[in-house]
Each structure stands twice: as structure tokens, then as C-alpha cells.
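Removed from the display is one protein chain of the complex; every other protein chain stays in position.
Then we have subunit A:
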């Protein structure tokens, strides 16, 4: 049986006008996801460079530089995630909680998984020197943290994807079956590519602030380090030109209009192209001029992020809005019935106690 359920909403008014909740959701989620990108990308890059460091010591030093950023970024990522969680709870109560319940075992396992990953990143960072002679074990810590970091986004994606499609709620049996819904994996790939790209820009920011001498301590020329950061930003962005359109084209058809969504994603594609071009130019610049376009590149990345956030929201609304009207009508009808039943049951007395 594949019916579209029309549940009732919580019969209390929204605590604030809807646009305020939308702004909290979209703006703070973008901030959250940026730090998640830094965290996941940082973990992957630190692991990669530490692995290369087995043969060439300076890469180990570079890996440590990157690993040092993860622990602070992960704290900010978690704390920035709470606001959007609050907003999505309020704005999409029926949709979000339903998806959570249907994938409940994995949904709640986010907590022990994140705790484990965080403890592993702390151990990886703070035991770096102490485990210098047990490098493989040390690498195993980073590898385990990376695996967990790579898995957790799938749980979130399965949830926020499932919540958009009430017609699928009756067909899903747990998290693994929610993964098979269209669009989960293209969006996951989109997210994965964003991690090294964002972290690449973070590294450019980090290395631009260093003097030549400070960069030399790591074992690389300053410009070389900046180029590495740009390369991490560039190639995944190129990959996004394939993955992005796939993610867009595999979005399930929804009853609302998706024209604005496509337009916004189109704009983000143009901004990404411009950004990739600027990065390409930067990489080719000589040492004394490299980094000049960094502010422009960051602005373009920011605009891409904002457009992505806006596009996501527009699609979410196009997907849910018609259904939400039905939920609203049903909730109002229910509240009316409750009032009527209470008036009949307690004609003159206290209506609160049954």
C-alpha cells in the first residue's frame, strides 16, 4: 500500500514568523556545513599527507598542520548545527520527525559515532609526537576517524531526503532502504567533493598568513603550500561540474514549481565556473603574486554556497508546500473537533481535565 499520509501538525502556532525560521535555517546551516566541510576535508587531507609522510618527512609536518585545524573546526561545526536543527524542528516538524523515526536506529547512532570520531581526532592530534614510532597505529586512528566522518553525512542525507517525499514514507523500512531513494548518492558525492574543495581554500587562508620562514618550517615554500591548497579547491570543483548537474537531474519530480530552483542552481554553476577560472589563474601565478585573488575566490565560493542553500530551500518548499497545506487543513479540522468534543463533554466546567 503506497498511500500519501496526511498527518496532523503540533497544534501550537509557530513561535515566530516563518521567514525568520527560514533565515535561521538557511543561513546557519550554511555556516554549519562550511565547518563540517573543513572538518571532514581536514581529516581526509591530514590522513593523505600523513600517509605520504611515511616516505617524505615534510609531508608529515604538513599533515600535522592540517590536523591541528580539525579539532577547533569540529567544535564549531557541532555548535553551529544546533541552530538549524532547532529551526528545522520548528518549521518542518511533521516531515523531519517522521524521517527521523523511520531511520531511528541510525539517526540516534549519529551521537556515539560523532563522539567516537571526535575522540579519535583528539587522540590523533595530541598523540602525534608520542606515537611517532607507531606510525601505522597512528594512521589507523586517522583512518577510522575518516571512515566515521564519511559515513555520518549519509545518515543526515537519507533523513533530509526522505522528509521531502511523504509518498515514500509508507515504503521505507529503516535507514538502508531510505538510502535507496533517488538522489541520495548524487547529493552525497556532491557533499564529498565539497569537503576537499572548501578545505583547500582554508589551507590557502592558513598558509597565506604565514611568513616565508614559518612556511619553511613545514618544509615547503610558502607559494608551494598555497598552490597545494588551491589544487585541492580546483580539482574537486571541476568534478562538481559533472556531479552537480547529476544531483540536479536526479532530483525527483515534485508537484510544486522547480523553475526557480533550476535558475538558482544555474547561477551557482556560473559562479563556480568563474571561481574555478580564478583559481586556475592563481595557481599559475609566480610566488610573489600568488594569493592576490583569494578574496574574490572566497567571495565567489560564498556566493556559490548561498545559491546552493537558496536552491535547496526552494526545492524543499516546492516539494513540501502542497502537502503542507493538506496537513494544515487537517490540523485545523482536528483542533475544531477537539474544541467541539470538549464543549460537549464539559458544557460549563473546566475543559482541561478529562
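By definition in this document, a residue touches a chain if its C-beta (ideal position, glycine included) is under 8 Å from a C-beta of that chain, and two chains touch if they have at least 3 such contacts; residues count from 1.
One rule holds for everything that comes next: contacts and distances are computed from a predicted model.
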Name per UniProt, for the chain absent here [options: "Carbon-monoxide dehydrogenase small subunit", "sn-glycerol-3-phosphate-binding periplasmic protein UgpB", "Cytochrome C oxidase, cbb3-type, subunit III" or "ABC-type multidrug transport system, ATPase component"]: "Cytochrome C oxidase, cbb3-type, subunit III"
Residue, one of A:171, A:216, A:250 or A:296, that touches the chain absent here: A:171
Touch criterion as defined above, residue of A:103, A:183 or A:258 at the omitted chain: A:103
Residues of subunit A (touch criterion as defined above) contacting the omitted chain: 1-8, 10-16, 24, 72, 75-76, 78-83, 85-86, 89-90, 93-94, 96-98, 100-105, 107-108, 110-111, 114-115, 118-119, 122, 169-175, 177, 326, 330, 333-334, 337-338, 340-342, 344-346, 351-354
